[in-house]
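As you look at this complex, bear in mind that one protein chain is not there, while each of the others sits in place.
As written, the chains take the letters A and B, and residue 1 is the first residue of each chain.
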Amino acid sequence: MSDKNATIDDTPLLSVRDLSTVFRTDRGPVYAVNGVSIDVPRGEIVGIIGESGSGKSQLCLSVMRLLAESGRVTSGSVLLNGRDLLCLADREMRAVRGEEIAMIFQEPSVGLDPLFTVGQQLVETIRRHRPQPVRLAREHAAQLLASVGIARPTMILDEYPQKLSGGMCQRVMIALALSCEPQLLIADEPTTALDVTVQAQILDLLLKARDDHGSSILFVTHDLGVIAEICDHVAVMYAGQIVERSPVDQLFDAPQHPYTRALLRSRPLLSDARVHPLPTIPGQVPRPGEQPQGCPFHPRCPDAMSICHMAPPPVHRVAPRRDARCWLLESEADRAQASEGTAYEGENNE
Amino acid sequence: MIAYVLRRIVQGLIAVIIVLSIVFLVLNLSGDPVRLMLPPTASDESVAEMRTLMGLDRPLPVRYVAFLQRSAVLDFGRSIQTRRPAISMVQERLPATVQLSVTALFVATLIGVPLGMIAALRRGTWVDRVAVLTSMVGQSTPVFWIALLLIFVFGVAFPILPPSGFGRPAHLVLPSASIALFLVAGITRITRTSTIDVLSRPFVTVFRSRGLSERLILGKHVLRNAAVPIVTEIGLQLRFVIGGSVVVESIFGWPGIGQLLTRAAFGRDFPVVVAAVFVIALCIIAVNLLLDLLYSVIDPRIKVWAR
Partner (left out) sequence: MGPMNTHVPHTTEPHGAQHYLLATRYNRSALVAHLVLAGIVCAALLAPLVRGPALAQRLSVSLDPPALFSASSQSGALLGTDSLGRDLGARLLLATRVSLAVGGLAVAVACVVGTVLGLLCGYLMGWFDNLVMRVVDALLSLPFVVLAIAIVAAIGPGLVNVAMVLGLTGWITFAKLVRGEVLRIRQQPFVEAARCVGCSHLRILFLHIAPHVLGIVLVGITLTFGQMIIAEATLSFLGLGIPPPTPTLGGILAGAQETFFAAWWLVAFPGVILMAIVLSVNVVGDWLRDYFDPHVPIPVVRRER
């Protein structure tokens, strides 16, 4: 990336600031997303990695404003080209969806309406954003299917979704997502439900979309291999928070947060010829709504200190575009100060 | 598919034969129909004469076969009261009943489906609660009482509609509304449940993520996906529509099959009772066959004939 480009397009395409999302449940409010900030620069692929239940999907849905009825964004902003999506009227937001941001989902086979043919659904979406005669839209749809590597597009157009394989469905979904050449593509575990061979093809398609249209991609997964393969930048999410953000190579070379280190250790390596059990991370992701006090990771953290039980760690800047939330990174003095602060607060409260 | 339709028609005919058999058995095993038909003061000779006239002196199985044979050519005998062929009396009254039932079903669907969808969309709000409560109350209210209330309100208290009669469209309003109010309850309920189910499916979120309008998503995709249970419900309700029209016709003086059946039952006019039961069963079976075929139009995955 040249400096010139950087000065022209310095503002990121998508900038999520301090976003929090709450769900109403029988057991009281549950914070699925808790003060998340993340940037997606133009033309970059930013990965979000985390275990199931860490709030990755709810973060994506919050950005799209497609949360289930019981969910609500309580604070923060979602800036797309400097415009806050959370402030848009429903009607304006609908125009953004599909046109400027498109989303790909985890389960491709249930993402299409089983009662309409693939063609009918493609034509419907194309005409929503680019009003044109059905015949033209159909031609466009066939081209799109061909561009995602479907061999006989006109035949597939007349098929019902349930006749297609999972990989084929995901191709159709990507074709749909790309139909209006969106600036941002949100991919929520697009390869999780697919066979490994198909996974690689789908990833290639996404890379191609970035190279051809210059789309940025926010890529959610729990697969480190996928992250290494296609992402430029990565954010590690745990219990609704982002615990570490880093360029991809630096993350793999020198993880800062104990959780990231544990994740990396639990990954099988081909170079490691000997067969031995993979280390696992003990314990489970805390259930939303049952967040421990202090750092959410401390019950499972091998390096937990007393301060970790008391106060949430601040964001520590390690390098440009690189930071982590962990007390280990803070100086002894800062920890002591924070410890005193919480102890003082604790006394006051009682 | 043609094989399927043929098989269903045969099944339907078997059902009609069973219905006729049940009616035949009931009429013949429950005592002497001649004694029931004639006044108690009738002499033994006239009873015997009547019996021979009706062929009742022959043994039961012979009569049963003869009965089925005559039924096959739609000959149910002549009305005891009017001396006219029973089947033509029923035929004459068929259009009025069809008009009433179709109107009621149409109106009920037109109200019930949107109401159910709104309740599903506004789940948990007062709109939903009112809809659920109304459908619960509606399903628990006898049709004839609704009819009486409607007559009282619109025929007596605010006389803007004719409380009885036949011919003008205005005459249709109260009878069909009585049946429709009951139907709306069931249709609203099933639409609500079915819509809630469809709304939870992932493709709805996917469609929203593509920026499609709510009207398109709900009106086209959700409705069609929710439609199969709704059509099933309408098929089941059909019995209640006809059952309701039997009662409502008597109240509003609507010259349909129901009124005829009730009068015939009063007068122990068995040929007419049998003919009316036959025609009603036939209609319901035919409509249910059509609804079955409608499933595969709504949902391409359903191939009823492949089962």
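As a convention for this text, a contact is a pair of C-beta atoms (placed from the backbone, for glycine too) under 8 Å apart; a residue touches a chain by one contact, two chains touch by 3 or more.
No experiment lies behind these values; they were computed from the predicted model shown.
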| item | value |
| --- | --- |
| Given B:Leu6, B:Ile22 or B:Ala170, the one touching the chain that is not displayed | B:Ile22 |
| Residue of A:Gly28, A:Pro302 or A:Pro320 touching the missing chain in the full complex | A:Gly28 |
| Interface with the unshown chain - residue positions in chain B | 11-12, 14-16, 18-19, 22-23, 26-27, 30-31, 33, 36, 136-137, 139-145, 148-149, 151-152, 156, 239-240, 242-243, 246-247, 250-251, 261-262, 264-266, 268, 270, 273-274, 276-277, 280-281, 284-285, 288 |
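Going forward, only the chains that are shown with their structure count from here on.
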| item | value |
| --- | --- |
| Inter-chain centre distance, chain A versus chain B - centres from mean C-alpha coordinates, in Å | 55 |
| Touching residues on chain B, where the partner in the complex is chain A | 123, 201-203, 205-213, 216, 221, 224-225, 298-301 |
| Parts of chain A lying in touch with chain B, wherever the complex brings them together | 61, 64, 66, 69, 94-99, 102-103, 105, 107, 110-116, 124-125, 128-129, 160, 162, 173, 176-177 |
